[in-house]
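Let me give you the structure first, and then I'll get to my questions.
A single protein chain has been removed from this complex, and every other one stays in its place.
We call the chains A and B, going by the order they appear; numbering starts again at 1 in every chain.
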Amino acid sequence: MECTSKQQMKTLIAVSIIALVALALIPQIVHAQLAQQTSAKQYINLRAEVWNEFFRMTTAAFTVGAIVSGTMIWLVWRFRESNPKNKAPTKWEHMDDPTAGSYEEEGH
Amino acid sequence: MVLELQKPRPVWQIMFSTHHTDVGYLYLVFGITFLFMGGVLAMIIRTHLFFPGQGVLVSDSATFNRIFTVHGLTMLFLFALPVANGIGNILVPIMVRYKDMAYPKLNAIAFWMNPVGAALLWLGFADTTWVSYAPYSIIRAPGPAADMFIFGMKILGISSILSSINFVVTIVKCKHPDLPLRRVPLFAWSMLTVSLMTIVAMPTYASALIMMLTDRLGLSGFFNPFAGGDPIAYLHLFWFTFHPEVYIFLLPAIGMMYEIIPRFSRKPLYSQASGVFAFVMLGIIGFASWGHHMYSTGMDFTTKVVFMIGTLAAVPASGMHVFNFLATMWGGRIRFAAPMKFAVGGIALFFSAGAGGVLNSAMPLDFISHGTYWVVGHMHLFLIGTIGFGFVGMIYYMFPYVTGRMYSEKWASAHFVLMFWGTVQTFFTQHLLGLEGMPRRVYDYPTEFTSWTQLNQISTIGAWMIGASFAIFLASLIYYSAKGKEANMDDPWGIGGKYYYPVAAKNPHGGHSGY
Partner (left out) sequence: MGHDTAEWVFVAIVIAVLCYVGVDSWIVQKAVEDVPADAEVIKVTGQQWYWSFEHADGTKEISTLHVKKGHAYKFEIYSRDVMHSFNIPDWVVFEDAVPGHTNHAWFAPDQAGTYPIQCREYCGLLHYNMRGSLVVEDDKS
């Protein structure tokens, strides 16, 4: 149980890294192409610059948001006590005060 | 209150008490009362904006301006700070294992300054906006409202400095010698962080208020450009206090989530150390970003870059809190009782607010967002989404302790669903309104932009849902504190384990896990 959740966490992190790298590159490429098309103009197109920046930033925000909220929804679904997989008490529940101190100190 | 419902004490005994739990109740009752008063103003604002073209409900812009000003002031200074102080008063001494706050009389004095400040703000009903930028607040804002605002804020500021001193001394000097500071529970750490921040930040605003007063009286011209002063100086002083102050509003809610989430996940916190680290980081870096409120005041490029970096630097620490919460839930066995629902909903909205904040700090996006409804949407994701949800969760968490009875999970669920949905609908929509260019603090908007009208109506309906959810909250607070089932005080939710802090307060001598 412990192991799988660690593993899942690592997969999740790996997927996130790949997603973020893609995220950083794709808009740059698209942007560069758009910029070539509009380079005939005399002045830089102020509003296009700013709005493009806005869309790059929102893409980043929504990608990270999808990862975080996806994780949250999964966590809520997987670790709710009513999930049949969670019938057995966790190993911390026998302690008198499982929340005193923290994870690393309880010898995890 | 406490068990006051079971063993009633005359009310004046609580009012004149200096005991930390009694002062805590006073703060809570005061704060919750003003939550509803500020909420009524919010409902008026949103209902008014349902239709463009002079709107409905409020017949002149002067009144409208006063309403949103007092709404903001009330929610921040008469709801958010007092409720944090109330919960802090009740729990911090217990968490550090001391008999009371360090200075009980000072504690009571700090509380009793609040009603005075509140009276000045509400009787004055100023129209300065809560930021009260110079020179409007100096040369144009009508008195005596604006002067009453200055004195009211002055008093509330002093009160918050006094209570901060009290918290710092209680935690640092009065904690039990066996309890190392790093093991102090994270809610107490959040109170320690915000108290230290208050002590550093607040005097700046306090002095700016005095300068504003003498400017208004014509004795000086610090911020008055027509007397040789500079309004930008006011903005710097104001935001030097109030950017840190936004963390002061926020962190107690994060601390409350640290109290709730491990309990209902039936699991130790993922990392105490990382929570402490993130609080301290926020407490320090929070002081490096005030200029992000002033990008458009004519700031030069280099200064903007510095403040942008300062702002972005604070983000990882907030991220660490989110990580800590999620990693704590991971592998637990979670009971979604009301406090946990609100805590988890709060994390989701906290994250959305933070993502919006990163966008705000990107300099060019300021052209689009600053001074529009985007900002109103963004800040309310923090204010109601994080602070509101954290506090409401904590109030449900404290309910059995304070009343000796249980609230109804069913009604609490209804409250949660309505409030969560309403918050998303109201404030996500306001982001879109901002992108369409609608300025904030407007009494009315043009009829010809149909999308503005539609978005405003969607937002208003969301606000009514929040309003309805709080009507449920109020009704159940009252009804179940009198008629609720008696709570099992050792373990009100039946989640096992004897780790419900407030119980120790009820029974200082009744050996609960040694507290």
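Please note the rule applied: contacts are C-beta pairs under 8 Å (C-beta built on N, C-alpha and C of every residue); 3 or more make two chains touch, one makes a residue touch a chain.
What you see is a predicted model; the values in this text were computed from it and never measured.
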item	value
Residue touching the undisplayed chain, where the options are B:Asp230, B:Glu409 or B:Asp491	B:Asp230
Option touching the unshown chain, where B:Ile14, B:Met113 or B:Leu365 are the choices	B:Leu365
For chain A, residues in touch with the removed chain	6, 9-10, 13, 16-17, 20, 24, 41-47, 49-53, 56-57, 60, 64, 102, 104
In chain B, positions touching the absent partner	61-62, 65, 127, 129, 133, 135-136, 139-141, 225-226, 229-232, 271-274, 277, 296-298, 301, 304-305, 308-309, 312, 315-316, 319-320, 323, 327, 358, 361-368, 370-372, 436-437, 439-446
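Following the convention adopted for this analysis, only the chains that are shown with their structure count from here on.
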item	value
Whole-Å gap between the CA centroids of chain A and chain B	27
For the chain B and chain A complex, residues of the former touching the latter	183, 262-263, 265-273, 322, 326, 328-336, 344, 347-348, 351-352, 355-356, 358-359, 362, 364-365, 367-368, 496-499, 513
Complex contacts: residues of chain A adjacent to chain B	1-2, 5, 9, 49-51, 53-54, 57-58, 61, 64-65, 68-69, 71-72, 75-76, 79-81, 86, 89-90, 92-93, 95-106
